[in-house]
Structure formats: structure tokens, C-alpha cells
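Take a look at the structure below.
Here the complex is missing a single protein chain, while all its other protein chains stay put.
Chains here go by letter, A and B, matching the order in which they are written, and residues are numbered from 1 within each.
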Amino acid sequence: MAEIYVGISGINAVDNPGPGVGVARSLHEDPDLKVHVVGLAYDTQEPGIYMDWVINKAFIMPYPSADAEAYLQRLHYIKHSYGLDVVLPCLDAELPFFTKYQHEIAALGIRTFLPTLDQFNLRGKDRLADIAEAIQVSIPPTKVVTSLAELHRAVERIGLPVMVKGAFYKAYKAYTYQEAVAHYHKLVAEWGYPVIVQGMVFGEEMNVVAVGDGQGELLGQVGIKKMWITSLGKIWTGVTIKNERMRDVTANFIRRYRWKGPLEMECMVDGDTVYLIEINPRFPAWSYFATGVGVNLPANIIRKIYQLPLPATFDYDPGKLYIRYTDELVTDMQMFQKITTQGEN
Amino acid sequence: MNRLHQLAINDEGFVFDPTTGESFTTNPTGLTILQGLRAQKSPSQIVEDLCADFEVQPEDAERDINDFIDVLRTHKLI
Partner (left out) sequence: MKKIYEKPVFIKLESGFMNKFGSSPYYARKIRKDIDGVSIDQLVSQFGSPLFVYSEATLRRRYREMFTAFNTRYPHVTFGWSYKTNYLQAICAIMHQEGSIAEVVSEMEYDKARRLGVEGKDIIFNGPFKSPFALQKALSEGAMVNLDHFDEIYDIERVADAWGKPVKIGIRLNMDTGIHPQWSRFGLNLDSGQAMDAVKRIASGGKIAINGLHCHIGTYILDPSAYAREVEKMVCFAYELEDQFGFKIEYLDIGGGFPSKSRLKGMYLPPEVAISPIDDYAERITDALYRHLRPGDFPRLFLESGRWLIDEAGYLITSVVATKRLPDGRRSYVADAGVNLLYTSYWYKYTIELDREIQGVNEPAVIYGPLCMNIDIIDEGSLLPPLDRGTRLIFSPVGAYNVTQWMQFIEYRPNVVLIGDAGQVDVIREKEDLNDIDQRERLPERLKFDTLDTSHAPTGAVR
């Protein structure tokens, strides 16, 4: 078969890594797919741009927060000047654009595999309570705030410590009201309103990466427990697990809402109680972990899009270990100059 | 101390300062001015250079050169 040009964003493999490089590696590892990865970057220093063995070609994109028309034009330019068959957006901030403009993107001849706008909005951090009720899972006490007065009330009602979260990204733990206020200001400045305040719940933090096919079925799911996280809360070491309760919650969510596309469920598990902390409508940064244990979710999406046979089983073994490690790359400034001045490498 | 002479400048307008590690970008008119300044030309000579190569009135060129020099000054390059 012909090479498939797949656009992947989030190739910022830094200390708070985007999912892109792991997703790209997964696609390269499918023995039957011939994938050419087109990196979609937002800064000329995203490491993926320089990792030409994973990201075959990279383009700088306009910010999705700036102007939808400019973004569509850029996709169109890439499609025609280079080639772009599929885009797998990997960053939260891009998803409202990609979900809303699915039809326009399809009209450019570029395929996506995403939830509908309604499905996407449903898992907003400020609406978790509705989902929790529908799929019968608990959530920590949560308040959505848009002012300092509301923040104060929320902290008082929930009790310290609390997690203070941005509408799209970032979550900070606050042990004092002053800390909560500082986080609040930081989040508002970067991500706007609202800000979510969540109480702390206790238990083991567990995560699931899964893909729904849009008809209620799974294209695979892998559960993990993070064993060691960095000061930014990012996984460094982890292990695969099979927690039946959590697997059910994920499957229920995908079945009930006919979720299409990747997602990450963040849960706290305390015995039989599963607290749903967050549903991220995209691949997590550790997606390659699932590929490594035999569940290649990015490849399954491409297979589904092109109606190629899916693997016979999505099963995996619990007890497989994941270790992230740092690596270094030395090169000269040429590629940096090129991407800076021309917007592509 | 004039740092202009140490800059590595390529034809695409990428400017690198090897002593500080800072990078800059400029455009063709900016390149002309930079090259003029490096050749110790006076602003009025650079105005002539710009007017010879580009479709521009001397008055506009002069104003833009002054602004450009202001920018170099804020980056402590001159």
C-alpha cells in the first residue's frame, strides 16, 4: 500500500512532554503500515523537529488559539506542498478547533478520528459530575470558579489541600489559600476562565489510555499505575495493571457516549471506589507504553480509518514495566535556522 | 563596544551572535542596513544603498534606518 502521511502534533518531547513523539514511534512500529510522520510544531525548539528518525518532516503551525482560518490554510498548504492524509491532534488546546472544524478539514481531504463536538464538550472539567453520575463512578468534590470570592468559598467548602486546575491544562496542588490564589492567577493568565477547584481524594492513582471507535466499541485499552512521577507530575516509571472496576468505567464511558478517538482516564482507586479525576480527549504522553505491551492504539486508529484488519486481540499482560529516560542529540544550527526562517525543516 | 562585527549572518536573514548565543532574524532591507553598518557606512550612505536597491523614498528610508539602529541599540549590538 501507499505511504500514509500522518500529521502529529505535540512533538515537544521536553520535561513536560507532549504525546506526539510516542504516537509517531507507535505508528512506525506497525509492521504493516507505511507511515510518513509530519510533525506539527508550535515552536522552533520542539525536540521532535530535530528527531528525523521519528518525525520525517516538521512544519510550524499558527496557534490554534489565534485564528481558525489561518490554521485551516496552513493544513491546506501542508497537504498540497508536501502531503497530509490524516491528522492525529495530540494537544488539549487544539482539540476544540479540530472537533469543531472536522468537516472543513475533511473537505481538504484530510482525515481525523475525533469525538463529535457534543461528546468533546461533555468531558469538560466543569461537567465531570454529569458523566460520573451516568457511568456510575465517584468524583472528588469539585467547584468551578471565576472569581476570587468564589475561589475563597470553594476552598472553604472543600477544605485544604485542594487541586487548582486550568480549563484546558495544568493542575497545581495548594496547601494554603494563598497558594490557591497564586495558582488561580497563573491559570487565568494562561488559560482563561473558568478555574476548577477539586478536593483531594485518597487512594492509588491509576490511568487508562483507550480508543473508542465511535460506535461504542473499544479499539483497545491499557491501564497503568504510575510508580514514580516528576515534580511536574509526569510519569517516569510505571507498570501495567488490570483493575476490573476501572476497565469497566472506561468501557462504560465509551459505550454510553459512543466516544470516537483516543482518551486518557485519570482515576484514583480506593478499594472498590473509583474516583474519576479527569478525562483527557487525546493520547497521554505515555501512549508508547501501550504500544510496548502490544496494544498499538495509534496504529489501530489508522487501521480503522483505512478499513484495514485490526489485531485479533487487544489483550496485554499486567506487570510490564515502563521507564522513561532522557537522551541527547547534538547537531548544528542549520535545521534551526531553516525552521525559523522558513517555517518547515 | 560594537558587537556587529562578530555576528554570523546568513543570506536568509538568520543572525547569530557567537559570543552570547543569541539568535535574531532580519529581512532583506535589514540585511542591507546591517552590512552597511558593518562596513562603517554613514546613515546617509546607507540611505543611498537602500534607494539604489529598493523602491523607496529617501525620507522613508532615513526614518526606518533610525528606527533600525534604535532596535540594534536595545539589543546592545551597537
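Side notes on the structure shown:
The criterion applied here is as follows: a residue touches a chain if its C-beta (ideal position, glycine included) is under 8 Å from a C-beta of that chain, and two chains touch if they have at least 3 such contacts.
If you're wondering where the values come from, they're calculated on a predicted model, not measured in any experiment.
In the complete complex, the residue from A:16, A:73, A:176 or A:237 that touches the missing chain is A:73. Contact residues of chain B toward the unshown chain are 15, 22-30, 32-34, 50, 52-56, 60-61, 64-65, 67-68, 70-72, 74-75. Within the entire complex, the positions of chain A that touch the omitted partner chain are 42-45, 60-70, 73-74, 93, 96-97, 100-101, 126, 144-147, 150, 167-168, 188, 191-194, 339-340, 342-343.
Here is the rule we use: only the chains that are shown with their structure count from here on.
As a whole-number value, the distance joining the C-alpha centres of chain A and chain B reads 44 Å. Within the complex formed with chain B, the residues of chain A that make contact are 333, 336-337, 340-342.
Within the complex formed with chain A, the residues of chain B that make contact are 10, 12-14, 16, 23, 25.
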